[in-house]
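Contents: one structure, followed by commentary.
A single protein chain has been omitted; all remaining protein chains appear in their positions.
Here is chain A:
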Amino acid sequence: RDKKFYYTRVLLGCCRRTMRKQLDHNLTFHKLVAYAIALFTAVHIIAHLCNFEWYNDSQQAADGSLSSILSDLHQDEESNKWLNPIHSNSTTPAYVTFTTIPGLTGVIITVALILMVTSSMEFIRRSYFEVFWYTHHLFIIYFAGLVIHGIAGLVRGQTAESLNKHNPEHCAQDPTHWGGNNKHSHCEEPEFGSIPAESWQWVLAPILLYVFERVLRFWRSQQRVVVTKVVVHPSKVLELQMHKKGFSMEVGQYIFINSPSVSRLEWHPFTLTSAPEEDFFSVHIRAVGDWTENLIDTFQQQKPKTPRIEVDGPFGTASEDVFQYEVAMLVGAGIGVTPFASVLKSIWYKFQHADQRLKTKKIYFYWLCRDTGAFAWFNDLLASLEQEMEESGKASFLNYRLFLTGWDNSIAGQAAFNFDKDTDVVTGLKQKTSFGRPRWSNEFSAVATAHPRSVVGVFLCGPQALAKSLQKCCHQYSSLDPRKVKFYFNKENF
């Protein structure tokens, strides 16, 4: 089950790329860690720049100072007891950098890091996702280099054994008299050893977890997916109904889809529009870019063998809370209406089968969009739900309002003209379409009046600004009296 990797993702911070509208906490964590890495990389590099320069100066100094004496120690021997990693008098820090393991790996992984950072700028990410996604895989080079960065052990300290024979605090004052059989100072020549590489200890566990998750996702994606039904809706929307062994979903989740015939490497996320109670799972794909257009084209050609589809998922937090409220206010804005297809269907199934887990008695559904064109399929869904409810005599279960925010004079004129008709002129639904944005204060007070003693759950899938105003209304219209109406705003990430 996907839930067992929830905290793994949080810990690793980035096992997933995400959809725009989801505020995954793991992404925020990942970005914070990335900023920290960038900052500390800068500090680390500046420090080592100074180190190499000063090591080089010490090695070249011939003035009998402490640093020049220390630099000369153990340089010619086979044993690894030296302190100064620079062994030559006539080299430069740059040359040393490129001929040692830490220097070379350092430069390579820093360049990789910088490329990753520049391609992750929000502007690039939002406009040219592939550049970001493929460049970000440089992290493989980054972590590989990071692990071997410290192997050579160039940064050294005095060995414990040597500290017994040479106390630096005392002996540093008279470096010319070290070693030999000097009875005065008991200072043997100091000996130095490497501090072992440590990075691998920190990154090993997360790397293994990440590799494991990628392997798992790959294995999952190789499972066979059977496309049971393909429907082409108006405004270039493709509905795919599919079947996969062992697939189980909850409302509000999403899957990643890959179609090798369109692009071998691209995976794109889509919200599941089917209810868990149905025996298939479905997505509605709208043509918004290369990949989606190609996919829709491929299916429209109706070749005898349907193109192969790979599915990874489902992901996302399941929103079971929707079913726990006696009264639910569901608000879907624009593309945010998609998860509600799943929610509404599921609620209807549970209601029909008198499912005990369903506490909901009444739903108020608000659909806000500029124009219904691309969501004609959702329109049909509402129409069929409307019809089913009437047939079961439970027409009052669902109360939905559609708000068209992209109206113009001609649409409004038509609406006014057809005022007396039974069905709405725009959608064909029994409920009339309203124009413009809803007045939430009116809506909330109406719901509060109709259900004076209920707990009302408010669920939103839409922009942040709308979330703020809904939250405000929830506070405003909740009664202080615990027996009276209470509105709870759910910040579920649908």
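What we mean here is this: a residue touches a chain if its C-beta (ideal position, glycine included) is under 8 Å from a C-beta of that chain, and two chains touch if they have at least 3 such contacts; residues count from 1.
In this text, contacts and distances are computed from a predicted model.
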Among "Protein YIPF", "Carbonic anhydrase", "Nucleoporin NDC1" or "Cytochrome b-245 light chain", the UniProt name of the subunit that does not appear here: "Cytochrome b-245 light chain"
Residue of A:33, A:46, A:140 or A:163 in touch with the missing chain, whole complex considered: A:46
Touch with the omitted chain, as defined above, among A:28, A:65 or A:92: A:92
Interface with the undisplayed chain - residues on chain A: 42, 45-46, 49-50, 52-53, 56-57, 92-94, 97, 107, 110-111, 114-115, 117-119, 121, 123-124, 127-128, 130-131, 290, 409
